[in-house]
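For this view, one protein chain was removed and the others were kept in their places.
Going in written order, the chains are labelled A, B and C, and every chain counts its residues from 1.
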Amino acid sequence: MNGSISASRRAVLSAGAAGALSALIARAAEAAAPAAADAKLYPTAAFGAKTEVAALKLLFGKAPKASSKIDLGVPEIAENGAVVPVTMASGLPNVTAMALLSLENPYTLACAYRLAPGTLAHMSSRLKLAKTTKVVAVVESNGALYRTSRMVKVTLGGCG
Amino acid sequence: MTGKGGCVKHELRILALAALCSLVPLAARAAPTAADIAAGRKIAFTKTLGNCIACHVIPGGAQPGNIGPNLTHIRVLVPHRKDAYAIIFDEPARKPQTPMPPFGRNHILTPAQIRQVIAFLYSHK
Amino acid sequence: MANPILVRAQTAHGVTTVACLVKHPMDSGFVKKAGKLIPPHYIEVIEFTHNGKTVLTGFWGPAVSRNPFFSFAFKGGKKGDTVGIAWVDNKGERAAVSAKIA
Partner (left out) sequence: MRRWLLLLLALAAPVAAAAAPNPAADRAAFQGWFRHLFPQLPLAKYVDGPYNFSASERAQWQQIMELPPYGFAVDHGKALFDARFPDGAGYASCFPHGGIGIAQDYPQFDPKTGRVVTLPIAINRCRVAHGLPKLKLTTGDLADIDAYMVRTSRGHKIDVVVPDTKPALAAYEAGKEYFYSRRGQLNFSCASCHLQYPGHRVRGDTLAPALGITASFPIYRSKWGNMGTLVRRFIGCNKNIRSAPDKPDSLAYRDLEYFLTAMSNGLPIAGPGARP
């Protein structure tokens, strides 16, 4: 399974690097949209939490165990704290939810995802990190919660 | 990036010589206090003040730049504080191609602030 | 086109990878402009569908970067299938887009 993910990701990377933008990017009018996002689903309280423990309690109702089966990809030094590329992936079975937390941000929870069956535990996004911080990735697998963390230093600008 | 160490040392020797001939007023002053050192540290590490860390490795400073010489062993590189004062005050006057700003001449720092920075830099053994 | 979403959906080896770039300020509420805090304005819920069926629901806070990039993958999906993306933000503004899998 992992092999197929990396193969498809490589294909995306190479297409994005040099290819014309237009060929691969589809657009449609808003009216044609099939999906609607439901604001009522938003876990407002969890996003207001100031600690990892509180955020996870509000989001999942439980506490995580450390796991070596979560890959958290972050730069050691982020070139710009406003746009820090973060990837998370996991080989754990039956992943139903994933989340990212940044412990030094004003609010701890950065983003959370609910996965349908068949959706891979592999995603990449970009976060704002206010300052050098520990970033935590959390995975819900077979009903249990797992976590791993990594430090990210945020570049200190020299002149501008 | 490599092989510049020798150049830097050579430049510093020239600097030190030049500084000896300078006319920087340096009356005998009281030994720097802990408050001077703390103030100098703040100036060295603050972008809007001296921002020395932008170009120099300095003990205690995160993510230093690498344009200027490492100041960890400034006592060896520039044995006399009055020479350091001359360098910080107006380095381009003695070495036209230096990127080092003339902190004193251009009023980036006051003489008192320069002395505080020196107190901080020389506080590292 | 007020709030465009760029989407790239490609299938290979039985896995469809979706990458998107969403135009949105994602204002955190902690940044000042001309001495005044810019009020928070960020996407809260983003929904991804495959032929109308939800494959992933994302919940975002103000720590997600401006003009967010996001990519993920799901099993299945054929060339020509439809991937839908829809979001709603904390002010109730919405946008949605659909794209064909290439």
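Here is the rule we go by: a residue touches a chain if its C-beta (ideal position, glycine included) is under 8 Å from a C-beta of that chain, and two chains touch if they have at least 3 such contacts.
Predicted model, so just to flag it, every value in this text is computed and none were measured.
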If you put the missing chain back into the full complex, which of the shown chains would it touch?
-> A, B, C
Residue positions on chain A contacting the omitted chain are 12-13, 16-17, 21, 25, 75-80, 82-85, 87, 124, 126, 155-160
Chain B, residues in touch with the chain not shown (by the definition above) | 1, 7, 10-11, 51, 53-55, 63-67, 92, 97, 99, 101-102, 106-108
Could you list which residues of chain C touch the chain missing from the display?
-> 1, 4, 6, 8, 19-21, 23, 25, 66-67, 69, 71
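Methods note: only the chains that are shown with their structure count from here on.
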Distance from chain C to chain B - Cα centre to Cα centre, in angstrom = 50
Euclidean distance of C-alpha centroids - chain A vs chain B, Å = 44
Within chain A, the set of residues that touch 2 or more other chains is none
Going by residue number, chain B touches two or more other chains at none
Which residues of chain B touch chain A in their complex?
-> 47, 51, 54, 62-63, 65
Which positions of chain A touch chain C when the two form their complex?
-> 4-5, 7-9, 11-12, 15-16, 24-28, 30, 32-39, 41-43, 47, 82-84, 102, 105-107, 109-116, 118-120, 122-130
Which part of chain C faces chain A closely enough to touch in the complex?
-> 4-17, 19, 26, 28, 30, 44-49, 52-66, 68-76, 82, 84-88, 92, 94-100, 102
